[in-house]
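Selected chains only, in their assembly positions.
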Amino acid sequence: MDIATVVGILSSFGLVAAAIAMGSGLELFINLPSLMIVVGGTLGATMINYPLKEVLGVFKIVQNALLVKTVGVRELITRFVELANKARREGILSLESEMEGLKDEFFQKGLQLSIDGLEPEQIREIMETELDFVRNRHQLGAEVFTTMGTFAPAMGMIGTLIGLVQMLQSMDDPSSIGPSMAVALLTTFYGSLLANIVCMPIAGKLRTRSKEETLAKEMTIQGVISLSKGENPRVLEQKLLAFLPVKQR
Amino acid sequence: MDIATVVGILSSFGLVAAAIAMGSGLELFINLPSLMIVVGGTLGATMINYPLKEVLGVFKIVQNALLVKTVGVRELITRFVELANKARREGILSLESEMEGLKDEFFQKGLQLSIDGLEPEQIREIMETELDFVRNRHQLGAEVFTTMGTFAPAMGMIGTLIGLVQMLQSMDDPSSIGPSMAVALLTTFYGSLLANIVCMPIAGKLRTRSKEETLAKEMTIQGVISLSKGENPRVLEQKLLAFLPVKQR
Amino acid sequence: MDIATVVGILSSFGLVAAAIAMGSGLELFINLPSLMIVVGGTLGATMINYPLKEVLGVFKIVQNALLVKTVGVRELITRFVELANKARREGILSLESEMEGLKDEFFQKGLQLSIDGLEPEQIREIMETELDFVRNRHQLGAEVFTTMGTFAPAMGMIGTLIGLVQMLQSMDDPSSIGPSMAVALLTTFYGSLLANIVCMPIAGKLRTRSKEETLAKEMTIQGVISLSKGENPRVLEQKLLAFLPVKQR
């Protein structure tokens, strides 16, 4: 779980909670029917929108995006240089024994293709097809969360309208008007919170993550192809460094 | 009817109804003139916007999208491998007898073209033209629903303005202000409900469905062309599997 | 005037009027200054935006789009097949006598070019240039109405603000607050009505109409070129049918 996400979630939710606590008890802001309408309604509209399998799959993607650390690009380069050195000394087949140590499936698969002796062009084609699927999956994830972030405030408004209509219909007791309206506004509050602190930032995170992962995977493709061509480890390093901004080289 | 849609509709409408029922009777939320303005006005504006034939056609498309299950892509591949095996053993003309069993018209038509002995390039051209029409029809459907989802809240606001103006003009009896305003807000409520629980999710569903169907139809085109070239069943299978994400292969 | 437009206008305006009449007299909703601000202000802003000639031209385009029926594409094909048959039997010059019967200027012009013996490529170039101008004119029309649909609600809000400020400045007589505010809200009501029942649907209609007319004109170009090449009437028919979706053929 990367630090920015932790800091972000803590500061957002923490500050909202702190601001509430300064003025009243937190329990004033908990209302089950409101929560049902916003969360349930948003999920419902999303489920009409996307196939069930994809909605469920999205949560897995989010979990990965928030918890799994991306492979550092520097480590990736170091790893490839080691492999290239070993391949130079002992032949490409010797990399077979290194497969175990790789945690990244995509890397593993590319290396396997290389050891199997496929042509560099075939390796590139196979790996880029897979990269496309990964990218599409991330884009779909960001899209689902953007959709949810659009439905959530609408559901909040629907809930508030329900509360207002009910309150306006029975205004016999003036003292109950305030609290009734407070409860009605909670739904808008939930909708706004769900959209702006949960859905939209996560959609942004998935887009950012997709860019990082695409970069790492493109470097992996380049590295595997260099390996399979038996290029000099220094040349391989230079080619991979070209993917990084100047200051990070 | 796929499960996600059922769950989505149930949870959305169910939760809204449940939330209402917790606070008052449901009959409080039924108001004919409001319903007339929102539903009638939205349909009216849509009918100015699109030719009558297309508006009516859209409801058929929605019905299909919600009720008809798409052919599973795996079954499609299995089916093509069977056909390819039979064509290998008994010649392509033997597939004539298999035509009956195909429920998908597009598949049937492609197979017919193949049996008729057209050149693969001609088959591709004819089938892709038809695929374009199908895709356009779906896109038009999604567009019509997006348009409706834009008009519905506007109609809701128009209705609420009517109610407010009428209420403000006759404020003699203070006790009637609340209920009058409640009724005025119902139109906004209907507009919001129509847009966010009906129109927008259905527009999204049509877009999703269009992608799925396009994929299935592209696989069908590839399969029919492989058949008409008399390719090896295993080669045909590999070519069709390439359309699927790695994990689903 | 096509049926959908009639139905759409009737249902939209009719329903709004009916909903008003159910609660009060219609005269409550007529207010000259409000109407002046919304309609005048919207036209004014549009006239700063576009040259006078184009704003005036747009009303002609709308009149055409609402009243003139597009030539049915089926009739167009029938017409071309008749002409092709006649040209086959009696030579292309014999089509001179058919010119009278054509109501569509574009068709007439194309036929003239064909009779004059221009090369097919020259005919295509001349006719496509004209088609571009027609398409641009329609797009400009849709753009002008979209702009108006954006200004109208803003003018509505400006008018309502004027009313509110005046009301708030003189609140001596509490009984006049309600009616004053009702009048203030009327401007927002007019702006919303103008945008959502008039401008936006008409902009949509012009876009739809543009697509239909472009299709008809593209078929006319293809037909005229086939005529000038002296192609077989059946071939000509096949080529034109290819422009239609399968079910309509």
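By written order: A, B and C. Residues from 1 in each chain.
Throughout what follows, contacts are C-beta pairs under 8 Å (C-beta built on N, C-alpha and C of every residue); 3 or more make two chains touch, one makes a residue touch a chain.
Just so it is clear, the model here is predicted, and its values are computed rather than measured.
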{"item": "Whole-assembly copy number, given 3 chains displayed", "value": "5"}
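Here is the rule we use: only the chains that are shown with their structure count from here on.
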{"item": "Chain whose Cα centroid lies nearest the overall Cα centroid", "value": "B"}
{"item": "Centre-to-centre distance between chain B and chain A (centres being mean Cα positions), rounded to whole Å", "value": "28"}
{"item": "Touching two or more other chains - residue numbers and ranges from chain C", "value": "none"}
{"item": "Residues of chain C that touch chain B when the two form their complex", "value": "2-5, 7-13, 15-16, 18-20, 22-24, 28-29, 175, 178-179, 181-182, 185-186, 188-189, 192-193, 195-197, 200-202, 204-205, 208, 212, 242, 245-246"}
{"item": "Chain B - residues contacting chain C, complex", "value": "33-34, 36-37, 40-41, 43-52, 55, 129-130, 133, 137, 147, 150-151, 154-155, 157-159, 161-171"}
